[in-house]
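One structure coming up, written as structure tokens, with questions to follow.
So, chain A:
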Amino acid sequence: MSAVRVVDVHKHFGGIVVAENINLELHAGEILGLIGPNGAGKTTLFNLISGIHAPDHGEIWLGDQALSKLPVYRRARLGVARTWQHIRLFPTLSVIDNLLMGPRDYPGEALFSGIFRLGARRAAAAAARERAMAILARIGLPDSADKLPGELPFGQQKLIGLARTLMNDGNVLLLDEPMAGVEGQAYETMQQVVRDEAAAGRAVCVVEHNVSFIRDLCTRAVFMFNGCVEQSGTVEELLASDKLAELYFGGKK
Partner candidate 1 sequence: MEYILSVLILIGIYTILASSFNLIIGFGGLISVAHPIFFALGAYASGLANLHFGVPIPAAIMLGSLFAALMSVALSLPSLRVSGDYLLIASIGFQLGFLEVIKNIEFAGGAGGLSNIASMYAGPYRSLAFAITILVIAALVVALVHWLTHGDYGRAIQAMRDDEECFTSLGRNPMAIKITIFAFGSGLAGLAGALYAHYFQYLTPEQFGIVQSSLILTMVVVGGMGTTIGPVVGALLLTALPQAITFLNLPSSVMAPLQGMLYTSLVLVFLFTRPAGLFGKPVRQ
Partner candidate 2 sequence: MFDLPILLQIGWTAVATSAYYVLFAIAFALTLKVAQVWNFVQAGVMGLAFYAMWLAMIRWQWPHAAGFALGLAVAVVVSAAVEAWGFRVLRQRNSSSLMLFIFAIVLAEFISYLLTLAFGTEPETLTKSIVSEVHLVGGVAITNWDLRALAITIAMSLALFAYLRFTRNGQFLYAVADNGPLAELYGISANRAYLLAMVISAVFVAAGVYLYGTRASMIPTQPLELMLFAVIATILGGIGSIHGAALAAVFLSLLQSASILVIPSAWQGSLTYFVLFIVILFFPTGFRFPAWLRRVTRGR
């Protein structure tokens, strides 16, 4: 069974169709590349899967659970985690606090559970903190825990954003242009992390313009244009396709 299935999804805003007849599958352990020019509907698709928009027609399945009636926070608790095109770390929270907001079940969320189950809550909070520190170590930023996101360079902020989604420990990772503007060590680290997560059995979908990233990491890719899925297949197939070249670049390269 696939991790995520998008079935006949259609979405429009006013007169503009942003997603038309989308059919897509995400499998555990694979890294799916989502490519296409700006405005093709890639981020919209992420918004539909994570629940920010509800489709007008069609359904989205997470395993055997239908998602369309579920609000955003429910889907996240079922294991759908995403990053954003623009880094959206909480600016007034430290790095570690940002990460601590990430787990599916946040220990401090219910007001009164703190009063009635203090022991269990404290244990959960400690465990979350340990995990957060471990993830920070894994991405090579163990000392950034108490810094504010604004104090870190761009690439590191993106890594922290990725790290926060890892705190969700879910089966689905939707990464919206994770490599954009990232280079050097941060780039290497990010690549490695994404690879490791897929290897651990998660379903990863990546929106990227960076062709070498797609080539290195993705096994399958889907090309979107004007809200439609134009082509899907292996990365090599897509990159060799004339149709794609025409749509993407306006003519054979």
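Rule of thumb we're sticking to: a residue touches a chain if its C-beta (ideal position, glycine included) is under 8 Å from a C-beta of that chain, and two chains touch if they have at least 3 such contacts; residues count from 1.
As a selection rule, all candidates are chains of the complex that A comes from, given by their letters.
None of the values given here were measured: they were computed from a predicted structure.
Engineer: If you had to name the candidate from 1 or 2 that touches chain A in this complex, which would it be?
Structural biologist: Candidate touching chain A in this assembly: 1.
Engineer: Residues of chain A touching candidate 1 in their complex?
Structural biologist: 50, 52, 71-73, 76-77, 81-82, 84, 88, 90-93, 97-98, 100-109, 111, 114, 121, 125, 164, 168
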